[in-house]
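Only a single protein chain was left out; the remaining protein chains are all shown in position.
A, B and C are the chain letters, set down in written order, and residue numbers restart from 1 in every chain.
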Amino acid sequence: MQKGINNLIEKFGASDLVERRSGLSFITVDQTKAVAAITHLKDIDGYTVLSFITAADWIEDGKMQLTYMLNNPAEVAEIAIRVMLERKKEAGESMETIHHLWPNAKKWQQELKEMYGVDFPTSPGVNDSFILEGWDDMPPNRRDFDTKQYAEDTFFPRGGRVTHDPATYMREQLDPKDPQYYTKKKKKDINS
Amino acid sequence: MNEDRSLYPEHDENGKPIIDLESHKFLKLWQGPQHPGITGNMSLELTVSGDEIVESKTHVGYLHRGFEKLLERRLFVQCMPTSIRLCVAEPDPNEYIVSTAVEELGGIEIPDNAKWLRMLSLEMARLQVLLRGVPGQAGTFALGLGYQWGNYLRDLILDSFEELTGGRVYHMYIIPGGVRGNLPEGFKGRMLEKLKLIDEFVVKIDKLIFQNVVFESRAKGLGHIPKEWVDKYGVYGPAARASGVMRDVRKTNPYLNYDQLDFEPHVTTEGDVYARSVVRYNDLQMTVDMIRQILDKMPDGGDIRAQTPNVLHWKIPKGETYVKCESSRGEYGMYFVTDGSDKPRRAHLKGPSYTHANALLDKLLINANIADTAAIMVSLATCPPEIER
Amino acid sequence: MEEKKDKFLAPENEVRQVSAPDGSIIEVDPLKDYFSQEKPEPYKVGSGPVENFLNWARAESLWVLGFGTGCGSIEIPPLVTPRFDMYRFGVQMRATPRQSNVFIISGYLAIKTLKRAIRAYEQMPSPKYIVALGSCTINGGMYYDSYNTINRLDQYLPVDAYIAGCMPRPEALLAGFAELKKLIKAGKGHKANEYVENLEWYKTNQKKIIKDWNMPDYNW
Partner (left out) sequence: MNIKKLLTPFTAWGNVTKDPVTIKDPLNERPGADRYRGFHRNDVEACVGCGSCEDICENEAIDLMPAKDTKDGDSGLRPMIDYGRCCWCALCVDVCTTNSLTLSNEYTWISTDPEDFRYIPGIDKKEWDNNNDKGWKKPEPNYEFYPLKRIQPSHLSPEDRSDSFIEMMHGYSKDQAMQEADRCVECGICTATCPAHMGIPEYIKAIRNDDLEEGLRILYDTNPLPEICGRICTHKCETVCTIGHKGDPLSIRWLKRYIADQNPSERYKKILETENLVSKGKKVAIIGAGPSGLSAAHYLVQMGYEVKIFEKLAAAGGMMRYGIPSYRLPYDQIDKDIDYILSLGVDIQYNINVGNGEGEISLETLGNDYDAVFSGTGLHLGRSTGIPGSDNKHVYASPDLLRWIVEGKEFEVPENVVVIGGGNVAMDITRSMARLQMKKYGKVGVITTALEGEDKMPADREEIDEGREEGCIINPGWAPKSVEIDSNGVPTGLNVVKCHSLFDSEGRFNPQTDEDNKEFWPGTMIIESIGQGMDISYLDGKYKDQLEFGPRGRVQTDEYYQTGLPWLFMGGDIIKGPDVITGIATGHKAAVGIDRMLNPEF
């Protein structure tokens, strides 16, 4: 475990190491060095299992985080490689493929393309639809996609439901002439 | 089956089979999503020559509900009812991994009693899956009798779940902070009675399935996974153990109180459907034994939940973790990212079916018989809702 | 709309030239050539003792299509195994829509499955019935805010009976079948005709959410 991490830091300039617990570390590697680092981990340091590839959308920071979870069964250790891509407004971030290292990586990459819009050029079948069918909106897992709004616009929930906020409802019932709203409005009026 | 057919049809330089549908030698055949030989709601796009499969492609997405997106809209406690539906057949590992991820990032230590109760529910869940899955393997060869027996016993376990958790299928038992109830009165006794029935069933199954020449001749050599593929394709759990690689999170990364239990997962080297059946058959016996140990070792009542902050606005500091446990299918994990708000930033489920059903299944089905697809799928225990989430 | 349709058209549905076994080249348009272009007709509902007898017969032989569309299908195996044994109530599972008259929508329907479910439903012979399980079919249930599951099943397919629960237990399903039998015997089980009569409305709704409508309108 420690050896793999040291290698990452020395050879690949990895940073932001977080040791979540013994046997599980998170570390950030630069996008250009990521595939080399992963190959090194696989071939030299014994991280022979790719647990998954996934993404996390940090829309506020303008970053799209890719996480490669690598497992070393012999040492019972896991390292998660974070790769921070520059987030693009209209999807289409790009990353090198690793399907040559693990054949099943292409499925995750295909999923990332579909659900996050992160492209992996040269990954086989990356543009084929995987889970969604006939999808014509932005990749749904991106943070700016509002699934509730989409569902309401598309699937029309059953109507006729109303609810009441206890605080507002009680005030309407018990003290209909509440001065609070009046003053607030007035205050705004004076200041403007 | 024994002759080397791996070079039929001819392959191009990239190792892809050359298939010309116009030549009338090949046929496209869709198996699923509505097909009795499919585990759950997914489909296989098969290219067959005669009844031999030359190319296979898995299609998923029929059960896609967008869980990972939905969890981003839920408070941490609200994640629970949603996430348990990630895998229908065995919901408890979902409860466990999400709860544990929340606890780990939120800094909550659960009571010891709750740990034992969690183990009990996890093992009971495994038991009910295996009661269906082990004889279900024979069911794919049209031997449905064991399946009928197994389903009855599974129902008895579901009755126990109902007593313990209040739910038959979706238990909603493990919750951030602990669990939702102690053992009801007399639960241990009733459970032990049921385990006795399962002991009898184990013997009967052995006679019906493993002492059965038909099952043996069809399952042996079928869907062979070489040892090297385990790492390469991401094979987990019983399937990996059938290929001679020890993969069991309970043993390698003990969680809860699994280190206090005495168990040894079965490992064999053949790597075919038969070997996988044997491993799961042994798992079944081992699970029964583990439930006995848990019932024996667990404390008699006690605290069930650690006090968490108010769940209605529980904020968890920025962080990320990966929590895993052993489901009946193999390593089952949750990658969980928090950002300091009261909702998760990202929750990604990693289930073994994802790798089993996608790249691996496509590979295994080549040169197999159409009639064997169901057997191979069931032996890998593919669970579609967990693939597409 | 036309352009969109092409974008999603599966390769096997494209107009193309194929060689027949005798060597001649013919052009096929799968959507037109392989499927019926006839608009479906409602079946005739009779009256009197003959109709009563037919209804009794229909009610006592509910053949369920074995298509698990969602979570609820996990409660089907207990029904077909000895403990609950629904065969004794005249309910049994069939492997193909052509032999079934009951379609259990077992919970949520993802858009991709809805497309298949519509096809399966249309292929079933009339009179046919739909039993909807759980919250998801009523008002979206658990997945009310999901971008990929429908909220209200009655917008897309005619439903005979709803069973509350998430998911409903096998006993509730059996009670649902009992209720369905009552409906059929009372002569109220003709939702399939309603579907045909309001086909335009159903098709509009279906096409609104199935954006890659690359199949024929009628699957009879």
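Here is the rule we use: contacts are C-beta pairs under 8 Å (C-beta built on N, C-alpha and C of every residue); 3 or more make two chains touch, one makes a residue touch a chain.
Note that the structure is predicted; figures quoted are calculated from it, not measured.
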{"item": "Partners of the unshown chain among those that are drawn", "value": "A, B, C"}
{"item": "Contact partner of the left-out chain, one of B:Asp51, B:Asp199 or B:Glu216", "value": "B:Glu216"}
{"item": "Sole contact to the chain not displayed, among C:Val18, C:Ala57 or C:Ala164", "value": "C:Ala164"}
{"item": "Where the missing chain touches subunit C, by residue", "value": "82-85, 88, 135, 137-142, 144, 152-154, 159-166, 168-172, 174-176, 178-179, 183, 188"}
{"item": "Touching residues on subunit A - with respect to the absent chain", "value": "158, 160-171, 173-175, 177-180, 182-184, 186-187, 189-191"}
{"item": "Residue ranges of subunit B at the interface with the undisplayed chain", "value": "74-75, 77-82, 145, 152, 159, 162-167, 170, 172, 178, 180-182, 184, 204, 207-209, 211-214, 216, 303-305, 307-313"}
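Convention: only the chains that are shown with their structure count from here on.
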{"item": "Gap in Å, rounded to a whole number, between the CA centres of subunit C and subunit B", "value": "29"}
{"item": "Mean-CA-position distance for subunit B and subunit A (Å)", "value": "25"}
{"item": "Separation of subunit A from subunit C, taking each centre as the mean of its C-alpha atoms, in whole Å", "value": "36"}
{"item": "Interface hub residues of subunit A, defined as touching at least two other chains", "value": "132-133, 140, 145, 147-148"}
{"item": "Junction residues of subunit B, two or more chains touched", "value": "61, 64, 66, 69-70, 73"}
{"item": "Subunit B - residues contacting subunit A, complex", "value": "60-61, 64, 66, 68-70, 72-73, 104, 231-234, 245, 247, 252-253, 319-322, 331, 333, 335, 337, 345-346, 348, 350, 354-355, 358-360, 388"}
{"item": "Residue numbers on subunit B that touch subunit C, as the complex places them", "value": "22, 24, 28, 33-36, 40-41, 61-66, 69-70, 73, 81-82, 85, 88-89, 132, 147-148, 151-152, 154-155, 158, 168-170, 385"}
{"item": "Subunit C residues touching subunit B - in the complex, by the definition given at the top", "value": "12, 18-19, 21, 65-71, 73-75, 77-78, 81-83, 95, 97, 108, 110, 112-113, 116, 120, 142-143, 145-149, 166-167, 169"}
